[in-house]
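Report on the following structure.
Only one protein chain is missing from this complex, and each of the others stays in its spot.
Chain IDs A, B and C follow the sequence of writing; residue 1 opens each chain.
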Amino acid sequence: MTNNSNNAQVAGKTSIKTYRDAINDAIREEMRRDPTVIVLGEEVSGGAGCDGEDDAYGGVFGVTKGLMPEFGRERVIDTPISEAAIIGAAAGAANNGLRPIAELMFFDFIGVSFDQIFNQAAKFRYMFGGKSKTPMVIRGTVGGGWRAGAQHSSMLHSIVTHIAGLKVVMPSNAYDAKGLMVQAIRDDDPVIFLEHKVMYDNECEVPDEQYAIPFGEAAFPRQGKDVTIVAISNMVTHAIAAADILAEEGISCDVIDPRTVSPMDDEAILESVEVTGRLVVVDEGNPRCGLASDIAGIVAEKGFHSLRAPIRTVTAPHTPVPFAPELEDAYLPNVDKVLAAVREVLGA
Amino acid sequence: MTNNSNNAQVAGKTSIKTYRDAINDAIREEMRRDPTVIVLGEEVSGGAGCDGEDDAYGGVFGVTKGLMPEFGRERVIDTPISEAAIIGAAAGAANNGLRPIAELMFFDFIGVSFDQIFNQAAKFRYMFGGKSKTPMVIRGTVGGGWRAGAQHSSMLHSIVTHIAGLKVVMPSNAYDAKGLMVQAIRDDDPVIFLEHKVMYDNECEVPDEQYAIPFGEAAFPRQGKDVTIVAISNMVTHAIAAADILAEEGISCDVIDPRTVSPMDDEAILESVEVTGRLVVVDEGNPRCGLASDIAGIVAEKGFHSLRAPIRTVTAPHTPVPFAPELEDAYLPNVDKVLAAVREVLGA
Amino acid sequence: MPYQEEFLLRAYRSMRTIREFEERCIAEFMGGNVPGFVHASNGQEAIAVAACIDLSDSDIIGSTHRGHGHCIAKGCDIGGMMKEIMGRSTGLCKGKGGSMHIADIDKGMLGANAIVGGGPPLVNGAALASKTLGTKNVALSFNGDGSANQGTAMEAMNMAVVLQLPHVFIYENNGYAEGTAANYGLGCDSLTDRNAGFGMPAECVDGNDFFATYEAIKVATKRARDGGGPTSIEAKCVRFDGHFIGDPQLYRGKDEVKNARKNQDCLKIFRDRVIKEGWLKTAAMDAIDKEIKVEIEQAVADGLAAPHPDPVTDLMSDVYCSY
Partner (left out) sequence: MPYQEEFLLRAYRSMRTIREFEERCIAEFMGGNVPGFVHASNGQEAIAVAACIDLSDSDIIGSTHRGHGHCIAKGCDIGGMMKEIMGRSTGLCKGKGGSMHIADIDKGMLGANAIVGGGPPLVNGAALASKTLGTKNVALSFNGDGSANQGTAMEAMNMAVVLQLPHVFIYENNGYAEGTAANYGLGCDSLTDRNAGFGMPAECVDGNDFFATYEAIKVATKRARDGGGPTSIEAKCVRFDGHFIGDPQLYRGKDEVKNARKNQDCLKIFRDRVIKEGWLKTAAMDAIDKEIKVEIEQAVADGLAAPHPDPVTDLMSDVYCSY
């Protein structure tokens, strides 16, 4: 297993795979196994109605490449630019026997489809007294680093985490991405599956066979006893890098990757803080009502007596994502900011 | 001043006014003063194109009643049921010389208009390098208690608080409602103004003249030294009731009403906790990535050394809002839950 | 006789049940037995029944905030409905949904929807499932003149055409969206023409005439089932009550409702027609009226006697299938 992979071990043959291919793998195998799994979204194949090649994109990030040639346009459905109708179609289909995987090319597009996500799909089961199930996955790319500007770089995971009825999955490496996607597809509830766009080419060792990683179980990419670092999605990369630097200084960090933020493995965090007494939370999202303060709040409520120092959160500032590279780099949490926060909670 | 009113004092004539009328007052006077202020939304007047009476509703909760007869349909604009177009029209008009007040009849309808709120109005100023201003108010009703079910009873303030570029205002009484609405209209940034539907008939003494309450300044409806209770919107009502009960037992509560949650008066909260060492946060919203944990997180980071007990949050559970009265009552925070939380942080 | 007697009696029974149910809902709401917001569909019964009478349980409908009639027409149990609307734990949704979120998946009733325009994208999904799985089920969405202006409804129409989904879009044009005239909210002269512009067959019918509505929807449903894609049916009709129960309706013209109840009552029109044509006897219909009165009476009594949900266990269950 390489750096970013998870604590679990799986037997059998493995290959070095990118995050992109790991997700593609998971979807393809589930589609082979289960004819009710479909994929829909804009350019999930590409080339619909055109004179040139089919499957021209396979998703603008290439994640669904090859699915249409194998499963046909009936199961890999290019749609008009109508995100509300995409999510609605997925939700309605999920209530009627399919297991749709809907793509929001950028998760920033929840703005035009949010009602179908939070008032419809998320609430069916409860509103209808438990009599319906809505097994659907909404895939979306999140995060900065691509110089894509304010409307294509947001995280927004905190918003969906706020909504009861949604499960929110944020893999930080290819191994987790595959196992969590398999679980997401097999899960009977609506799952928001957020892929950080800077990680698509990240590789690690991934089992060839299908495996499902249960939701609500954190991974522990580094173990330690001086300070707990909780990080999510691409921030895990920075947390691990910081932990490795600090390890050389004799500071041992317990890095926790919740992997799914709803449900979230609170216990893993609380148990770690019981040992370390110190907590740094790293999240690329905006700070107010965000995941970082959510975790801080949980620990301040349930793990207060373990704490030996103020909690430190490392997040983006309370601004939109700026375009210019210098600004975007300053906006994003990075290794240096994690190091500074860890030193602060230790020095305090 | 009655129970719920704020710490500030204003000279001049006052009247007993409902929360509804206080908001109506603020809007009417601003419309008289400033011809660029307009109101738009569904049924803000009512009766458009009909044979019967005009101004038939004046908003479904009657908040904008009487405005259309005074200012005409050019400034009090009934719209089709197209929330994205309503918010967009307000935002575009705000960039071009008007000060629109757009109504989302229920704030639950952000789902169909969210892009125009969070990707457009909220981001213009930043994306355009400070070269535009977007002075608009989005009014919406929030909250439970009306047995209106899962799609008409949500709070959702935490979601807009997460968004940089939005200011979020949540008055807990008629006095604040008027002063904050005046400020909201005069403010040059997009303001989300959330009216809790169970408070429309609540009355208190309200000055007749216009006054603006600055954003980011908390009110202190009860002062005390044993425990800090931060509550927002209609939860202030419960916090005050709890504080009054506890006062009889000799427990003195410092009740803080932030009034605006973005910007929020962190300092008032931190100063109070410095004295009390104990914090209870009461919020009707859902718990995950919500305002309650946001405040808890801030205090765990910046006020940690003041804390003498775990923070307690009192929120709705992680479920949609149920319909049946027994269930909705169990869902909502209330005086008993606040009392229990306070006793817990004191007893601990 | 172009219709079988059994069919006509079934249609009449269904319409009368809706009428009686709604009128009783209004009374019970006024009497304090029904919490929340309730939107009654009395006056619009013919459309619901015309749309649903030929459907099987595996065909799907998606409804609106004004959904009782659609539920009843689709075969939902009126006892379970009444309990739901009263917020009882034995209601169709355990009391968690209420009037605006009533659903009955087993009957192919995908749910009322308290979000105007919320339904049509979902019904596309039901239609897509039918197409993908090859089940030949059709899906119908109910829409209002007001909800026609919601972007979600328009997106759904385009997508239904693009994917050739078996989806019949029914627009109940009752002249009002709350207190706003349909003619005001719709910028176009004809919603049917606007919908035709999306590339689907579109027809406008008199929604007070059960037979006209039935025939139009029958053609559309058959087309959908045969793989011919979506259709729009606009049915002009009258809302007999307020937007919500308790609405003072100041925006309506003097005598408008009175006249409509007299001249545009779809039940009266149905009765007159079947009697004129000699298809049914008055006595048969009167007998149904009596039976239904009893049934509704029973539903209300059962509703009032039904248990309330448990604030602890029911509050926290049914959020997820597993968590």
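Just so we're on the same page, a residue touches a chain if its C-beta (ideal position, glycine included) is under 8 Å from a C-beta of that chain, and two chains touch if they have at least 3 such contacts.
As the structure is a computational prediction, the values presented were derived from the model and not from experiment.
A.B. asks: Any idea which chains on screen the missing one touches?
C.D. replies: A, B, C
A.B. asks: Among B:A164, B:A243, B:V281 or B:I295, choose the residue that contacts the chain missing from this document, as touch is defined above.
C.D. replies: Checking the options B:A164, B:A243, B:V281 or B:I295, the one contacting the hidden chain is B:A164.
A.B. asks: Which residue from B:N95, B:S153, B:S172 or B:S272 sits in contact with the chain not drawn here?
C.D. replies: B:N95
A.B. asks: Please pick, from A:G12, A:G49 or A:G347, the residue that touches the omitted chain in the full complex.
C.D. replies: Selected residue, touching the omitted chain: A:G49.
A.B. asks: List the residues of chain B that touch the chain left out of this view.
C.D. replies: Missing-chain contacts on chain B: residues 36, 38, 74-75, 77, 79-80, 82, 84-98, 100, 115-116, 119-120, 123-133, 164-165, 167, 187-189, 215-216, 263.
A.B. asks: Which chain A residues touch the hidden chain?
C.D. replies: 42-43, 46-54, 56-57, 60, 78, 80-85, 108-109, 111-112, 146-152, 317-320, 322-327, 329-331
A.B. asks: Residue-wise, where is chain C in contact with the chain that is not depicted?
C.D. replies: 149-155, 157-162, 184-189, 193-200
The rule is simple: only the chains that are shown with their structure count from here on.
A.B. asks: Relative to chain A, which chain's C-alpha centre is the most remote?
C.D. replies: C
A.B. asks: Roughly how far is chain B from chain C, going centre to centre by Cα mean, in whole Å?
C.D. replies: Their C-alpha centroids are separated by 36 Å.
A.B. asks: So the centre of each chain is just the mean of its C-alpha atoms; given that, what is the distance between chain A and chain B in Å?
C.D. replies: 32
A.B. asks: Give me the residues of chain B that touch two or more other chains.
C.D. replies: 84, 108-109, 111-112, 149-151, 317-320, 322-323 - these are the residues of chain B that touch more than one other chain.
A.B. asks: At which residue positions does chain C touch at least two other chains?
C.D. replies: Within chain C, the residues that touch at least two other chains are 93, 95-97, 101, 113, 115, 118, 151-152, 319.
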